[in-house]
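Complex shown without one protein chain; remaining protein chains in place.
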Amino acid sequence: MKKFILIINCKDQSGIIAATTNFILKCDGNITYVDQHVDHQEGVFFMRLECTLNNVEIQKEDFVKSFNTVVAHKFQMDWRLYDSDSVLKMALFVSKYDHCLYDILGRFKSGELKVDIPFIVSNHKDLKPIADSFGIPFYHVPTSAETSDKAQLRHLELLKKYNIDFIVLARYMQIIPKDIIAVYPFKIINIHHSFLPAFIGAKPYHSAFKRGVKIIGATSHYVTAELDAGPIIEQDVVRVSHSHSIKNLIAKGRDLEKIVLATAIKHHIDQKVLVYSNKTVVFS
Amino acid sequence: MKKFILIINCKDQSGIIAATTNFILKCDGNITYVDQHVDHQEGVFFMRLECTLNNVEIQKEDFVKSFNTVVAHKFQMDWRLYDSDSVLKMALFVSKYDHCLYDILGRFKSGELKVDIPFIVSNHKDLKPIADSFGIPFYHVPTSAETSDKAQLRHLELLKKYNIDFIVLARYMQIIPKDIIAVYPFKIINIHHSFLPAFIGAKPYHSAFKRGVKIIGATSHYVTAELDAGPIIEQDVVRVSHSHSIKNLIAKGRDLEKIVLATAIKHHIDQKVLVYSNKTVVFS
Amino acid sequence: MKKFILIINCKDQSGIIAATTNFILKCDGNITYVDQHVDHQEGVFFMRLECTLNNVEIQKEDFVKSFNTVVAHKFQMDWRLYDSDSVLKMALFVSKYDHCLYDILGRFKSGELKVDIPFIVSNHKDLKPIADSFGIPFYHVPTSAETSDKAQLRHLELLKKYNIDFIVLARYMQIIPKDIIAVYPFKIINIHHSFLPAFIGAKPYHSAFKRGVKIIGATSHYVTAELDAGPIIEQDVVRVSHSHSIKNLIAKGRDLEKIVLATAIKHHIDQKVLVYSNKTVVFS
Partner (left out) sequence: MKKFILIINCKDQSGIIAATTNFILKCDGNITYVDQHVDHQEGVFFMRLECTLNNVEIQKEDFVKSFNTVVAHKFQMDWRLYDSDSVLKMALFVSKYDHCLYDILGRFKSGELKVDIPFIVSNHKDLKPIADSFGIPFYHVPTSAETSDKAQLRHLELLKKYNIDFIVLARYMQIIPKDIIAVYPFKIINIHHSFLPAFIGAKPYHSAFKRGVKIIGATSHYVTAELDAGPIIEQDVVRVSHSHSIKNLIAKGRDLEKIVLATAIKHHIDQKVLVYSNKTVVFS
């Protein structure tokens, strides 16, 4: 018995669900989960379907070819099929802050994050001991203004060498160049330490303190060319008061950042995030 | 174009979704929303499906008969069909507290709650002026130990006379007799002023204060024969501290009670709540 | 026994608390509550102190004169004294939305909001029946571009006539002219239907939908000359998802708006809000 995840989006129209579920049935499959969404404003249909195929002789390639001919072509679907057993390769970009790194590696080690982490890269050497203690290769790639081209080449080389599927910026604090974004469209996950779109850019906790907000937040989003403006995957908030200094806000925010980033990574790994119109559909 | 809501539960088995969606397609229908859940422990399948039928000549009765023959019988489904245009009749039982009553009537008046409220009944006369100001008939039915049989008969008489679909206990504070529960199985919605199953029974805020909890809650559930033990529809909580007196807890809890009860009512009206094993599936 | 609330702010310096608490003691008073805050960045000290005076012959005027001489002058305090028994007069400005109005009047009627509401004013006639049902005078003051000067005069006239202490904009949706703000500095409470500073201005739910945020909020703040930029008193948020339409966001937001505004009003009535540097200290 094999398990697959089917992700579909196309123009909203009649008969999509019936055609798709019928196809699965005819492949001797059983649908174990289906979630679907229609954006009525934009007239777009989204579906995420998990199924098991009883006929183990059906290969992924056969399914893909057949579904394309029988269903996808008719409805002009954008679609992808995932083998549930496959494990994605995730690269970690860090800087000097260690809390998100510890959190991700702890979840990784305990089996909560089903992913491979072939390497960690940083523009500083500070966090190398943590990478070492978890037995993960660590690369130091400095990123000054002068060396930025060289850094970008080195990053692309590492990403290619390790066959990386997606990138997580665990408080990396550096802007990702367009050439890397182009290779990983909606596959670079950032954690921003504010409730976006409030407090875009540097030092959001300082801005939050100055504005006197009563709640602070953290936002995980896909990186796009525009700073802190990519599709939001997950957000969370925590209540603060006048009694909290900037230092307190930063400490409170660390817990938010860890949980929001970990949640976004899990949604991405489980193929639960669909992107459109610079927004996300996140199936539960 | 007519809109229907189809609610299904049955033993989990292969082909249910395909058979159902195919049936809709053959009726010249369009599925606008489908949500589905499988309880793998108990092997039960649940589905809620919204569809529009283009053929306005298909009557609800035809659909019911045909679906029974073609689909429901095969999978031994428990199922119901609702006409989206129908408006449920809701009876309000209150006592002396007015906050839930004001909240429900405000939402009703503004069109947020799409429901009919044929009458309000209370064991006290205190809230009659509120019923009057909203133009809703108010019945005073005292419920002392001696008059409880008489009260029950009067309640059943009112419920029948007004053809009531479901009952909301808006802080009614009285135990509903089994004979009424039997007529309205999973159709009596109560609001309990604690985070159930903590603090069952009377004076939960006093118990919460005594135990020194840091969070209080409210729970809306269907009334069953066992006190405060029916299927939970909705819960919410709010943070408190040592600085809150019992009076403060009660005041904070009022806002919880209002929102939790209103949310439960809306889920019930929208046919989004399915009950099984003394639990609920609440589709989003 | 008389109860007073003393609010102080001044430059942070040694001995303030001792001097103040000693003064109370010498007046034969008992301090029932003291809350204090120091903004170390700006070097400002804040205190809110509740006390009861056993000597009923001490008048508010005597206390004020004596505290000024003995304590306030030395520390160059900005300070105010409130008689706990006094009840503030609150004017309600509304437009067409009724949910905040129902909520406030329900809390008022049940005694939760200890305040007087001498009148409700609106630029539309829609909500007059609600004012009537609660027995509160309702004034219709249209506010077109042509009539704005006239409206402002009428507003000032009503505020003066009824001796209003503070104003609540319960989804009034109109910009308050500077001349009214000048008469009520940090005494006009607005509810903005977003998590400020995100989505300033009109139609924040539409902007939130477009940006694809996973959490929406509401913010209550004092009105200043700059739009939606005054000191924040209270904020709250609720989780949303891709499945929520703009209409759903508006419905979910209504509950936030009600609770956030009611909380801000209560803090204001209890003299728990101190304003400085366009921020608030809100004592618990």
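A, B and C label the chains in the order they appear, each numbered from 1.
The criterion applied here is as follows: a contact is a pair of C-beta atoms (placed from the backbone, for glycine too) under 8 Å apart; a residue touches a chain by one contact, two chains touch by 3 or more.
Bear in mind that the values here come from a model prediction, so they are computed numbers and not experimental data.
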- Message: From the list B:Gly29, B:Pro231 or B:Gly253, pick the residue that touches the absent chain.
- Response: B:Pro231
- Given the full complex, what residues of chain A touch the hidden partner chain? 98-99, 102-103, 106-107, 109-110, 112, 133-134, 241, 243, 251, 254-255, 259, 262, 284
- chain B residues touching the chain left out here are 37, 39-41, 195-199, 211-215, 217, 231-237, 241-243, 245, 277-282, 284
- Which positions on chain C touch the chain that was left off? 14-15, 17-18, 21-22, 24-25, 30-36, 38, 239, 284
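Everything that follows uses one rule, which is that only the chains that are shown with their structure count from here on.
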- Which of line, ring, star, complete or other matches the graph of chains that touch? complete
- Task: Would you pick out the residues of chain B that each touch at least 2 other chains?
- Result: 284
